[in-house]
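Right, one structure below, let's go through it.
Every protein chain of the complex appears in place save one, which is left out.
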Amino acid sequence: MDTPPTEAVDAVLAADTYGKSRVRLIKLARRPDRHDLKEITLQILFRGDFASCYETGDNSKILPTDTIKNTVYAMARRHDIDAIEEFAERLIDHFLKNNPQVSEVRVEMTEHLWSRVAPAAFTRESQKRTAMVTGTRDGVTIQAGIDDLTILKSAGSAFEGYIKDPYTTLKEASDRIFATAVRAMWRYSAGAVDFNARWTAIRQEILETFAAHDSRSVQHTLHAIGQEVLKRFQDVAEIELTMPNKHALLVDLAPFGLDNPNEVFLPIDEPSGYIQGKLVRRGAVSGR
Amino acid sequence: MDTPPTEAVDAVLAADTYGKSRVRLIKLARRPDRHDLKEITLQILFRGDFASCYETGDNSKILPTDTIKNTVYAMARRHDIDAIEEFAERLIDHFLKNNPQVSEVRVEMTEHLWSRVAPAAFTRESQKRTAMVTGTRDGVTIQAGIDDLTILKSAGSAFEGYIKDPYTTLKEASDRIFATAVRAMWRYSAGAVDFNARWTAIRQEILETFAAHDSRSVQHTLHAIGQEVLKRFQDVAEIELTMPNKHALLVDLAPFGLDNPNEVFLPIDEPSGYIQGKLVRRGAVSGR
Amino acid sequence: MDTPPTEAVDAVLAADTYGKSRVRLIKLARRPDRHDLKEITLQILFRGDFASCYETGDNSKILPTDTIKNTVYAMARRHDIDAIEEFAERLIDHFLKNNPQVSEVRVEMTEHLWSRVAPAAFTRESQKRTAMVTGTRDGVTIQAGIDDLTILKSAGSAFEGYIKDPYTTLKEASDRIFATAVRAMWRYSAGAVDFNARWTAIRQEILETFAAHDSRSVQHTLHAIGQEVLKRFQDVAEIELTMPNKHALLVDLAPFGLDNPNEVFLPIDEPSGYIQGKLVRRGAVSGR
Partner (left out) sequence: MDTPPTEAVDAVLAADTYGKSRVRLIKLARRPDRHDLKEITLQILFRGDFASCYETGDNSKILPTDTIKNTVYAMARRHDIDAIEEFAERLIDHFLKNNPQVSEVRVEMTEHLWSRVAPAAFTRESQKRTAMVTGTRDGVTIQAGIDDLTILKSAGSAFEGYIKDPYTTLKEASDRIFATAVRAMWRYSAGAVDFNARWTAIRQEILETFAAHDSRSVQHTLHAIGQEVLKRFQDVAEIELTMPNKHALLVDLAPFGLDNPNEVFLPIDEPSGYIQGKLVRRGAVSGR
């Protein structure tokens, strides 16, 4: 049943992308006095002139996803990997140069961070550094980020003054637990950034603003974090923050003759609030 | 550290959304001769006039996500849930009517399907029915879909004639295992669709086309599936398909003096190919 | 720092085991008119005379786990896989024959079941068939089971008459939702069983007993299921059942002026009840 594409139905291939997901890599740099370790999971996606492949099964323009994967390993051998953003740029450059049918390459990286225990021994951390670099023959957009940065504050957080309607049961809280798993992604405006140092500084700024902010809502704190990052780091053009409200419910102990002065909580995964916002520096050239 | 928003930095809140994720619901319809069971997980997201909330911590326009959740349960009690698409429309209608500050409501639903064992007993299936309904004061866009439909064919699948470059090691295959977990989402053009019957028919069409297609690549089969759905169902305006290539590697048994005539495979989760395409009926009014 | 084991501390290696986990296999049987598909994940564990390996780093008795994995693929090529229990026996036989230092081999298998769509196309089911076969030079113990069989009944389930103490808030229920994900594992007393037919029949018996039982508690229904299986299948010597109580909470709609006559529920994953029981046929030779 090889459906003849031209007469079957008057349909258009409006969008398409393909590539390789979940490519995993460990790169070890063997220094005289120590080893440096990078662990990265990548996704590489192509857009371009691929309609004939979808429509007629003509594979002559397809670079197999297996080859995409092999290229990652070869490039990892050929070059040092200092910042993941630079490794992504290198891959994009390679694929665009060698594949005229490809108009855009997007590389998404998740770096699994390791802490040093000894010159050649490490423990894995929970937080993840991310990057999304998108390149065409007109240039490159570099975004960097953090994922799964789970943080909690038990002071300086309130939620009051919201709409009450017939379905309201939530009680106003002048003092509540505020827990979230921050996902942040920011875009650099400048090409030449010290990506490693900048990432560490932005992470620190996020943590400190979260801890210090006098929060009236998740939205309020999300905005404060975005603003602080844009204020301090002029090479950041925009930042998008996703901060799910991971609720910690105050347990009702009254049935047992006990009060609960904000001490005993039930943390839940479901449901969770979903709060997202994007702040853009006025005048910044808009990215993708 | 309540950052004064106006003078801190010249930044704009360019986009924002909030709502409730992972709201879980079981609705039991108690018929005289049997029970009918619906299990749904919902996400409801608002867009609208919320800048003051982010910028100054003014909560007076915020309908708490807790209230959003409560509303779902109350509406589930008030109304039968036949098709999830209709339940989503009902929720959107409620929120838009009662919240002038909200300009758009998006409801995403995942229905966990159950098979009947007895009049009041069920076993849970693995596949998931999905819907994404988006409403503004100008109208509603209804998308429906399937998630995690894992399928495999062991005949009628080849991959040959692709680009070879210095990083190619993949061997051409005239006969390979083709396994994928289909994620499909289509948009209805017409308002009045029998959503339940249509969903079942489209799922069947996807399965049959996948099984029967003489596949030259994942892209090729993805396109054939999209085309068949658009050809058979005139009320579908567009369909987006994501079909990761879940590789099953032929195991090399030569070191043990054995051949392997496409019989013994190693299925892997990582890496996986990523193939996505969207087909739009020519002349269809484009949705979001 | 190669710790000298003999003088360091007066400690004994009291127990040890090693092997390979998460070995994945697809075996395709190419019949003239159709393909048959088996997908299995295996774990193979050895016990035996391995103390010198732990204590001094002497590897001369270690069959590498990589070789264990290779052997699985070679045996899958050499032999048909009809029932996973038989394939496990074959593997045990091989390892015991060729490795005098191994005194016990345990093979745990999870079969991921697929439903046929076409002669060479399949969809993957959610339920899993399991087996745990343990062999020594004295004989083999064969256990078979089911995992992740998620079932729910909305009639015929009560929970009343339990202990009340100062921490009780649960209300007695004469009619509640009873949902669980059954994990069952039974041991065969006889060597010659039609494993495939027996598995299907036992699964059916579990489903039917669950659906029909007038349940006073999870424990009560667990026991009834075990008894029915032992009653009907004389070649089953014992059965262990784990039935977590996956709670579905009745949502309190009174704040919204609504009743809730057992129609709207909130299913939760956390916390869950944990109920486990093992029934043994009187006089059965006890297995491990």
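All chains are identified by letter, namely A, B and C, in their written order; residue positions are counted from 1 within each chain.
Everything that follows uses one rule, which is that contacts are C-beta pairs under 8 Å (C-beta built on N, C-alpha and C of every residue); 3 or more make two chains touch, one makes a residue touch a chain.
Owing to the predicted nature of the structure, the values given are computational and were not obtained by experimental measurement.
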item	value
Residue of A:25, A:51 or A:163 touching the missing chain in the full complex	A:25
Contact residue for the chain not shown (choose from A:47, A:61, A:94 or A:153)	A:153
Interface with the unshown chain - residue positions in subunit C	1-3, 5, 8-24, 43, 45, 50, 53-67, 69-71, 74, 98-99, 159-163, 165, 167-170, 209, 212-220, 222-224, 226-228, 230-231, 238, 240, 244-245, 269-283
For subunit B, the residues touching the chain missing from this view	166-167, 169, 255-257, 268-270
Absent chain, residues of subunit A that touch it	24-30, 35, 37, 39, 70, 73-74, 76-78, 114, 117-127, 149-156, 177, 207-208, 210-212, 248, 251, 253, 255-256, 258, 260-268
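As a working rule, only the chains that are shown with their structure count from here on.
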item	value
Approximate Å spacing (C-alpha centroids) for the pair subunit A, subunit C	37
Centroid distance [mean C-alpha coordinates] between subunit B and subunit A, Å	21
Sites on subunit C at which at least two other chains make contact	255-256, 268
